[in-house]
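Missing here: one protein chain of the complex. Every other protein chain is in place.
Our next item is chain A:
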Amino acid sequence: MTELIEHTADTATGPVVELSMQQALNRALRTLLSENGDTLVFGEDVGTLGGVFRVTDGLQKEFGADRVFDTPLAESAIMGMSVGLAMNGWRPVPELQFDGFAYPAVDQIVNQVARMNYRTRGAMPMPVTLRLPSFGGIQAPEHHGESLEALFAHTPGLKVAVPSDPGEAYRLLLQAVRCDDPVVFMEPKARYWDKRPVELAEPTEPVGTSRVVRRGSHGTLIAWGAMVHRCLQVAELAAEDGVELEVLDLRWLTPLDTEGLAASVRRTKRAVVVHEAPLTAGLGAEIATRVTDACFGDLAAPVQRVTGFDVPYPAGPLEPQYLPTIDRVLLAVQRTLEY
């Protein structure tokens, strides 16, 4: 029998409200701005407008233009300014408007934010949380559908978080901003308007833990962001044919929950990693290696990957053919079952 894990039910300590992910993130930012006067929210259009996805809606009005403010349109300076603010004791929560526009800021993110604590031997911590609307699925223009997680996960000194639903978004953002290390917080745009009951409660699990969102015994689907939802759809369909799939939401890509991955796959003996990013040198390769290392003797089949293709992220009509489909994931599951 499968079991849907109600991750909010057992620790209910806060009010439960129906929120979209974008609203849940807004609630989290309000909590964070209220609890710590050092927290600052800034970026392109986050002030008066409230962000192009309205994640920062109303925050400037509530907390003032000193703590929630618009910046000129320059991603590198937004991240560079974050470094200086952190050096002066602030806790910056910058937003870069879209994934593809993080590239102009890579020097500041990789060469400066990620290394400043190291370079200064702990004298200058960087409690910076970069909020980055990420991934595809909304038929957006070029550079608005990219998956940069492998780049950030490959950068020493950064932590990387990806929520998959509104409740997770609320709790993970609280954790990310409170963390004294820099965190790249990748928000799956395709799930921004997904409404769920959200328990506005404190996170209870440590940074770097994954969660099982559906129990199963025939194989584990490993995903993050919008692909968690895709995997749940796959598991529903597979169950109709008597195949019980476990779905593991990684949540943190750095640090990676190797123990959690291994614990699941040891039980199910099969693993399929699903991500939107291109195949080659994607995070799926790292996960497959770790699972194989940890579970080699228990594996009934090689770890499979279902990913985007090694092509630039495509325009609207081709997007559904690029992103992992339910059928492609089911085929991968079948390969592991028939191996």
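The criterion applied here is as follows: a residue touches a chain if its C-beta (ideal position, glycine included) is under 8 Å from a C-beta of that chain, and two chains touch if they have at least 3 such contacts; residues count from 1.
Everything below uses one rule, namely that contacts and distances are computed from a predicted model.
S.K.: For the chain that's not shown, choose its UniProt protein name out of "2-oxoisovalerate dehydrogenase subunit alpha", "Protein-methionine-sulfoxide reductase heme-binding subunit MsrQ", "Cation/acetate symporter ActP" or "PqqA peptide cyclase".
M.R.: Hidden chain, UniProt protein name: "2-oxoisovalerate dehydrogenase subunit alpha".
S.K.: Which candidate, A:N26, A:Q108 or A:S210, sits in contact with the chain we can't see?
M.R.: Residue touching the absent chain, from the options given: A:Q108.
S.K.: For the chain left off this view, which of A:L33, A:V46, A:M116 or A:V198 is in contact with it?
M.R.: Candidates A:L33, A:V46, A:M116 or A:V198; residue touching the omitted chain: A:M116.
S.K.: I'm checking contacts with the chain that's been left out. Which of A:S20, A:T56, A:S82 or A:T220 qualifies?
M.R.: A:S82
S.K.: By the contact criterion defined above, which parts of chain A meet the unshown chain? Give residue numbers in ascending order.
M.R.: For chain A, the residues touching the absent chain are 40, 66-67, 71-72, 74, 76-77, 79-90, 92, 104, 107-108, 111-112, 116-125, 156-157, 159, 179-181, 207-208, 254-256, 258-259.
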